[in-house]
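With one protein chain removed, the remaining protein chains of the complex are shown where they sit.
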Amino acid sequence: METLKSLLHSLKRVLIIIAVIALLVLSIRVTKPDLVKLVSSFPKAKSIMGQLLRPEILGRESEKITVAQLVPVPCGSVANPEVPASGPRITVDPPCGNPKDKVQVRGYELPKNAELSIRWILPDGGLLSIKNAVTNANGELTETMELRPITAAVDGKPAQLAFEITLPEGKVVASQTLKDVLDAMFVTIFMALIATTIGTIFAVPLSFLAASNITRKGWLGSAVYYIVRAFLNIIRSYEPLVLATIFAMIVGFGSPFAGVIALSITTAASLGKMFSESVEGIDSGPIEAVTATGANKLQVVVYAVVPQIIPDFLSFTIYHWDINVRISTIIGFVGGGGIGYFLSQRINTLQYSQSGTALLAIILVVWALDFLSSEIRKQLV
Amino acid sequence: MKEKTSRSRLVSIFLSALVPGLGQLIQKKYRAAIAIFLAVATSIAVVAWYGKPAWYILPALIWLWNIWDASSLPGGKNAVLPILLWLLMAYGIGGQVTEFNLRALVENSKRSKDIVSAMFQLDFTQPKTEKKEGFTDIQSPCSATPPVPDRTVNGVRVYVVEPCATVNQTITVKGEGFWPNTPTLIYWQNPIGGKAMDAQVKSDAQGNVSLEWVVSPYVHSTAPDPTVPQIHRIKVSQSRPIGGIELSDVGGYVVQGIYETLALAFLSTIVGALIAIPFGFLAARNLMTGNPVTTAIFLVTRTILNIVRSIESLIIAIIFVIIVGLGPFPGMIAITIHTVAALGKLYSEVIEGIDSGPIDAVKATGASWPQVVRYAVIPQVVPTFTALTIYRWDINIRSSTIIGFVGGGGIGFFLWQWIVLQDYRAVGTAFVAIAVVVIILDFFSARIRERLV
Partner (left out) sequence: MLKVEHLTKVYPNGTVALKDLSFEVPDGEFLVIIGLSGSGKSTLLRCINRLIDPTEGKITMDGIDITAAKGAELRHIRRQIGMIFQHFNLVKRSSVMTNVLSGRLGYLNSWSSTLGYFPHEEKERALAAMTRVGIADKVHSRADALSGGQQQRVGIARTLMQEPKLILADEPVASLDPVLAHSIMQYIEKLNEEDNVSVICSLHYLDLIQRYAERVIGLKDGVKVFEGLPSEINRAKFKEIYGEEAQDMRATALV
């Protein structure tokens, strides 16, 4: 008998192991892990990681110098311009032309070895970038260019050819990316704050309805209890991001609002569940004692129920704010807004060092809030 | 004595006016001091970031209150007012930047009603049907010698009375050998396979079909030159239920997506848990803080785990989608990495919490190090490790439902496409499937964990 029992026991163990292995094999067939590809794409991964690890935080303040020269197209549409004798200047040879003509463009006394971009300033003020170039050691530059129909003079106003040179000035300042990331981070934290608040406001009544010691009395109470419980469980089975898609469909993609609603709903559901467990755990003694003093129902709630649940409620709420900040970092992927939106845009346009800045901000903020919330919760207990 | 009080009161007022909370600090009301300073500092920072000067009134009021509070020795003022001001600032600006707009919900109520009611019409199964089809090719516009539009296959004949079709003229399409008294779909396929016209008729008692059809100019809409004759096709098709149901197209994709999601979650949980075990040991304070080298390893491991843990798996997934391409594989890598970080941390806490009693006892019997691990450490950690892993599996199933949003495979991949295509019935079906699967697996995992602990 004893041997049979132990035999059955080991049989059960073997069966569990076989089942796990079978599931693993199935999963591998579905997921198709391609380790060869992972290894072969290592150089790509290295380059991406390299850029991610060099986040753009600081930039240099820069000065922009623009040198421009009028180019009449076609010839005679306006008078040929004069070229200054000295200083940064552009000469065009021939000085005017028709569309599709080739002209030689020379720059003199420009900053040495400086990067510049060559562009047209069109008669209507629009800009047309042609190419980027570098000046030589003497600060000179020679390029051959083709005139285009779009550069034709309009109403006696000619287009100008311009060199725009950006000179690093040396003063180190916060980069534009860092400013954008901070902006997005603020929005993210606020999304979490508002969603947590709204979620909590709805979670409180839901938790009382889902607490067996309060609601499960009589058939009507039981019905309410089970319906609310089922509702909370269904909502809790969705990632906030999935719910965000519905609201994004309704209020439109691109606004943080959809994410905030979705996050509020999931917060209400999961806090509702957590609160209800706390309500179920309250001690009935103080309720009895306060009732016995002749207090009315409201006074009983305020003096016997609320003090028992407030610390738990606060602690859960702060904990959830922490979670919501984490989720807000990705909710922008569907809803728009916040750091998630910024990040997905930068990654999709392959700007990895800017993405690195966003990732760094996420890590720091999540860390800081994690620390802060656990400290506050320690104080509350 | 009284003079002294009034002097220290003046000092407090002055200091609090200078730096909020400083007056309270020298009155040794440390908590109040910190809270006031943080309230003023955060509200100024937020207003400065928001950039609308009118909002500065709120931090200014909190500042004034702080001065007033500093003037009341030895007690303090009721803090309701500044808390309200701070909340007004936080929610006022927060509401603005998150574009909080309940009206948007109400204004879109019609739209949301349409969307939600479409979502409730699940598209999971369809009645099983059988089909009877026939077609004939027809020329349009007419050439001098058009091919005869008449074709019979397996006793099903489709023909057109006229030899070819001219735009705006009526042709007569006829079919023979179809099921009698059955709704029949007749449609016109242009040369590149697009549907140009369609009509619904009913076959007669003999199984014959007949339709007088005006040829729309639209049939030539894809022709490079509408004057050149081309061969078009007229299809006649019947379908009737044969009893029973089968998965619809969407249903098939939902099943495939859920299957992928579960596989992804399972694989990344197992792989992640296995990789997390060594990390858990390396990040356990009690094992690693013996000498400087291991302490360094401990600190590095902890830091890496913490950094990775704070990045959502979805973000890791986008990066891997770029590196290895679309599909469940990058999703699996992302979830695995996040699992390693989260479980590594939890495992290390379990290891830190083990009881040293059994270890000493086994050591005292003269056991070797592997024996100590086998008989004193493993029995203590395995049940908790397993419970944590199953709990993580729960989380991973939820994560795998969204990892497809960025191309990481699973139900999320299909869901995202249906959202973009605005196929709300399919979206609703995916939602129901997600809820059912997640709730069922939640239930089982809770049962298993209960038995383990």
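Labels for the chains are A and B, by order of writing; each one numbers its residues from 1.
One rule holds in what follows: a contact is a pair of C-beta atoms (placed from the backbone, for glycine too) under 8 Å apart; a residue touches a chain by one contact, two chains touch by 3 or more.
Treat the numbers as computed from the prediction; the structure is a model and nothing was measured.
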Displayed chains contacted by the hidden chain, counting the whole assembly: A
Residue, one of A:Ile150, A:Ala295 or A:Ile363, that touches the chain absent here: A:Ala295
Footprint left on chain A by the chain that the document does not show: 283, 285-286, 288-296, 298-299, 302-304, 307-308, 310-311
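Basically, only the chains that are shown with their structure count from here on.
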Separation of mean Cα positions, chain B and chain A [Å, integer]: 15
Residues of chain B that touch chain A when the two form their complex: 46, 49, 90-91, 93-95, 97-101, 104-105, 108, 111-112, 115, 119, 259-260, 262-264, 266-267, 270, 306-307, 310-312, 314-315, 318-319, 322-325, 327-329, 332-333, 398-399, 401-402, 405-406, 409, 412, 415-416, 419, 422, 424, 427, 431, 434-435, 438-439, 442
Contact set on chain A toward chain B in their complex: 20, 23-24, 26-34, 37-38, 41, 44-45, 48, 52, 182-183, 186-187, 190-191, 193-194, 197, 233-234, 237-239, 241-242, 245-246, 248-252, 255-257, 260-261, 326-327, 329-330, 333-334, 337, 343-344, 347, 350, 359, 362-363, 366-367, 370
